[in-house]
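Omission of a single protein chain aside, the complex is shown with its protein chains in their original locations.
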Amino acid sequence: MEIFLQQLTNGLAVGSIYALIALGYTMVYGVLKLINFAHGDLFTIGSYLGLTLLTSLALTGRLGTTAGILCLALMVMGLVALIGALLERTAYRPLRQSPRLSAVVSALGASIFLQNAVMLIYGARFQVYPHDILPKMPVGLFGLYIPLVKVLVLVAALVMMMALYLFIQKTKLGTAIRAAAIDQGAARLMGIDVDRVILIVFLIGPALGGVAGLMVGLLYGQINFTMGWVYGLKAFTAAILGGIGNIPGAMVGGILLGVIEALGAAYLSIAWKDAIAFCVLIGILIVRPTGLLGERVAEKV
Amino acid sequence: MKRTLLMFIVPTALFLLSPLVLNPYWVDVLNNVGLYAILGLSLNLIVGHAGLFNLGHAAFYAVGAYTAAILNTRFHIPVLWLLPLCALSSGLFAAVIARPIIHLRGDYLCIVTIGVGEIVRIALLNNVFGITGGVNGIVGIDRPSIFGIAIRHPHEFFYLIWGFAAITVFFFHRLENSRFGRALNYLREDEVAAEGSGINVAHYKLACFVLGAAWAGMAGDIFAAKMTIISPESFSFWESVLMFTLIILGGSGSIRGVILGAFLIIGLPEVFREFANARLLVFGAAMVVMMIFRTEGILPPRPRTYPNIETAAGEGRP
Partner (left out) sequence: MNKFLRVTLAFLVVGLVVWGCAKETGPIKIGLMGPMTGPWASEGQEMKQVVDLLAEEVNAKGGVLGRKVEVVSEDDGGDPKTAALAAQKLVTQKVVAVIGTYGSSITEASQNIYNEAKIPQIANGSTAIRLTEKGLKYFFRTCPRDDEQAKVGAQYIQNMGYKKLAILHDNTTYAKGLADEAKGLVEKAGVEIVFFDALTPGEKDYTAILTKMKAANPDAVFFTGYYPEGGLLLNQKKAMNWPVPFIGGDATNNPDLVKIAGAEAAEGFAFLSPPLPKDLPTPEAKAFLESFTKKYGKAPASIYSALAGDAFRVLIAAIQATKSTEADKVGEYLHNQLKDFAGLTGKLSFNAKGDRVGEVYKVYKVNAQGEFILQP
């Protein structure tokens, strides 16, 4: 039982990161029907930018830990959001009217470009975050070991997801985003500036991905330019698992994926854990073809 | 008619004679282009004609390659005789895999195909059933031989691969213009209407998966014979992405487009070797630019034309 709970918490911690990245995927997909393969690389850029800002500005030294990290997070979110908006403008906007698959290939090209750009700018070696930023104490709960930082990450991820959910459901801008996701043409007729909506989506989504990158850097300490590929794929899987286009779905999908991986590794085989996760995914999709929480967008009948 | 024939024959003849003038490196590049052209054409049936979002095609390629490798190294069956067996194993595999997932919509099918690709790769990596050799793969595969002539050098492989490519082109061209091809296009455009017209959508989707997989399996056989060593690394998600990309870049649904796409996807990174470390950076940028400027792909398919139908006087022409 103890092992089960321990692995469960391991999975939750990993899953919350997947969930944050998946949110970005799902938001962009909801409005543009585009699988943004470059999202994983925006995540990577977030972690690298975080490192640069952290070391060059010595924020935690000046402002203390909490304020320093918050400030860092905001800066990273802002910068990655800008890069995301720039990406949209150059690689996706010209393809708005084109077949969907063309945009996917453009996204792939953008992903290769960004990944290699990071490699050329920062070098191919692994980069390391300073170790003494976050407190290292574990929290002991029912005999389990959980590092405090992972709890904080999980809490932070949940808070951001709640905030996003409330934003989408309760605010005017959020409603505009939902409208554009359902039908761009009708939204335009209702007076919604769809271009602006898309821009907002490409600011929020990448911002979340970027802050996830920062968290990974702080949590695990080590980053490199290829990590976006693996995380991006997992996050995409999580988004589909929960039902793509659906924000609570991305959250559920991410956490569920993390837990399945951890439990699969613990009870079946570590080497096969990714295959196990995919098998579960396929199984769920066969039973529920639109993901666990279904899709928000109406199907063309 | 004469002019187009000439336009077609002259470049083809030049191309066929090229191994005699090019150095082995460029011939090998052309060999890779050929292999990817065959793979692209097999995936084109699924993605281009039927409009199914398949990002796991490397799995079928792998099944074919490993079938050839295992049967050749254990039972010493000559590689070229294994072609039908590889087609069969890949096709069967596809039939089993596709059956439960065929009804999934667009992007969900995409992630499932990615999942299948990854599961196959991980299974191969972990030496499933003890026959795949794990991470080391399988070594010592024989080179192919036709009527006793062994095929070893790049220029010999050139004729084998492009010969097979020619057969592939012919086959898919006939398929495109058959009932099967038209049915696939119909269900790509509007599934519901197709079903309403009496096309058994599930049956056709499954058939095109199986056919595409079988062809990829044969390509896998040739790949195994060419490399003589295969390992799971060659069948990663990235390979599926490459195949998919070359179809869209070149022009999804058209044979000429797919072949052009193969040239671009294999040729460009080689041409970009000039840029050393920035090789892939330039390639990524080139991909984005190409999609922006020719979103249909560079050589999109021409719309179908039908010969004039004789009409009685006074009836409207279709």
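When the chains are written out, they are named A and B in that same order, and each has its own residue count from 1.
Heads up, the rule we're going with is that contacts are C-beta pairs under 8 Å (C-beta built on N, C-alpha and C of every residue); 3 or more make two chains touch, one makes a residue touch a chain.
Because the structure is a prediction, the values reported are computed rather than measured.
K.L.:
Touched by the hidden chain, which of the shown chains?
P.N.:
Looking at the entire complex, the absent chain's contacts are A, B.
K.L.:
Which residue among B:L125, B:A165 or B:A285 touches the omitted chain?
P.N.:
Here the residue in touch with the unshown chain is B:L125.
K.L.:
Have a look at A:H39, A:R178 or A:K273 and name the one touching the chain we're not showing.
P.N.:
A:K273
K.L.:
For the full complex, which residue in B:A95, B:M227 or B:L268 touches the chain that was left out?
P.N.:
B:M227
K.L.:
Considering the complete complex, identify which of B:T12, B:N200 or B:N277 is in touch with the unshown chain.
P.N.:
The missing chain is touched by B:N277.
K.L.:
Spell out, residue by residue, where the missing chain touches subunit A.
P.N.:
So the residues of subunit A touching the missing chain come out as 3, 6-7, 10-11, 13-14, 116, 119, 123-126, 128, 131, 136, 138, 145, 147, 216, 219-222, 224, 226-227, 229-230, 261-262, 265-266, 269-271, 273-274.
K.L.:
Tell me, which residues in subunit B touch the chain that this view leaves out?
P.N.:
23-26, 28-29, 32, 125-126, 134-137, 139, 154, 227-229, 231, 233-234, 270, 273, 276-277, 279-280
What we mean here is this: only the chains that are shown with their structure count from here on.
K.L.:
Using the touch definition up top, name the residues of subunit A that touch subunit B in the complex.
P.N.:
Those residues of subunit A that touch subunit B are 29, 35, 90-91, 94-95, 98-99, 101-106, 108-117, 119-120, 233, 236-237, 240, 244, 269, 271-272, 274-275, 278-279, 281-282, 285-286, 289-291, 299, 301.
K.L.:
Give every residue of subunit B touching subunit A within the complex, in rising order.
P.N.:
Going by the criterion above, the answer is residues 47, 53, 100-101, 103-105, 107-108, 110-112, 114-116, 118-119, 122-123, 125-126, 192, 237, 241, 244-245, 248-249, 252, 277-278, 280-281, 283-288, 290-292, 295-297.
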